[in-house]
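Please read the structure below before turning to the comments.
Moving on, here comes chain A:
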Amino acid sequence: MEAILEVEEISQSFGGLRAVDKASFSANDTEITSLIGPNGAGKTTIFNIITGFLPCESGKIVFRGQSVRELEPFEIARRGIARTFQDPRVFPDMTVLENVIVGIRQKGERPLWALLRGGRVNAEWRRARERAEAILSTVGLIDRANDPARDLSFGEQRFLSIARSLVGDPAIIMMDEPTVGLDRGTSAKLLELMTRLVEVEHKALLVIEHNMDVVMSVSAKVVLLVQGAVVASGTPAEIRRNRSMVDAYLGRKHAAASH
Partner candidate 1 sequence: MDYTLHLVVLVLIYASLVVSLDLLIGHTGILSFAHAAFYGIGAYATASLTVYGGWDWFSAMIAAVVITAAIAALVGIPTLRLGGDYFILAMFGFQLIVITLILNLEPITNGPFGIRNVPRPSIGSFHVQSGLGMVLFIAAVTGIIFWAHWRFARSPMKAMLHAIRDDETVAMSLGIDVVRTKILVFAIGAGFAALSGALMAFYFRYVTANSFVLSTIILLWAMLFVGGSCSIAGAIVGPAILILFPELFRFVGGEGLDIPNIQEALYGLLLILVMIFRPQGLVGRRAA
Partner candidate 2 sequence: MKHTALTAVKRLAISAAVLLAGAGAAGAQEPIRLGLAMPLSGQNGEYIKRYVMAGHELAIKEQNEKGGILGRPIKLFIEDSRNDGASAVSALNKLINVDKVVAVFSIFTPVVLPMLPIAEEKKVIVLAPSVEHPDLTKSRWAVRMTPTATTNGLLIAQQAHKMGLKTAATFAEDNEAIRVSVKAFVAEFEKLGGKMVGDETFKNQDTDMRGQLTKLKAARPDALYFLAPSGRPVALALKQISEVGFKPKQIFTTHLVEDREVMALGASMAEGVIYTAVATTPEFNQKFKAAYGYDSDVNAGKHYDSTMVLLQAIQKVGSEKDMTKVRDAIYNFGEYKGTIGTFRFVGSGESLVSPILKIVKNGKYVRYQP
């Protein structure tokens, strides 16, 4: 079980305050790794640093043995690091199918190519379409394929955003609070999908999650962040042993959330 993504001592500060403080952790192939911690612990910031949306002030980010630290976000995505956002952020005007196809890079996107050989007709397009449909059936949206994305329910949009992230055939998918705002039934479905992605599609998942039950049930590894620093990491079991510490932080968060 070798590490596919290694993060070493990355730091990031906005103005004065340190959002990420020498955070180090790694995510293994075909496993679910969870980032947990109170709000403002820098989880999303770390996502943004890894995917290149925020500059990495110091430290290393190694993906499949290569540094991706200096790359542009789109290059990182092409290397095989996919991500979703807290909001589904689907493209409302496009159909569900188009939303997925957008994620497939094609020659037909190049102006000259588009001009000289109308994209839709050529085989490439057909292949892209088939791939997209396959993915939609994996996430169970195939029968909504031709509806405009704006008509989907919030939960369906979340699934669509995940489908969209899959098309590049990434090695790792980073999900930012995938179950937030979903009812029990839907989040159950989502967990099912996540496990399928790992076991059937052999993906690695890096997940930001607040729901402890989810974390403990599906994760192979849990990383606890506090104020941008990693204070504990290990298997759910090991983290449970650190119960006191977890409660110390997450307990406070739960208390805060309950008001």
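If you want to know what made the cut, all candidates are chains of the complex that A comes from, given by their letters.
The rule is simple: a residue touches a chain if its C-beta (ideal position, glycine included) is under 8 Å from a C-beta of that chain, and two chains touch if they have at least 3 such contacts; residues count from 1.
In this text the structure is predicted, and so the values were computed from the model without any measurement.
The listed chains 1 or 2 are all part of this complex, yet only 1 touches chain A.
Contacts from chain A toward candidate 1 in the complex involve residues 51, 53, 72-74, 77-78, 82-83, 85, 89, 91-94, 98, 101-103, 105-106, 108-111, 113-115, 118-120, 125, 128, 164-165, 167-168.
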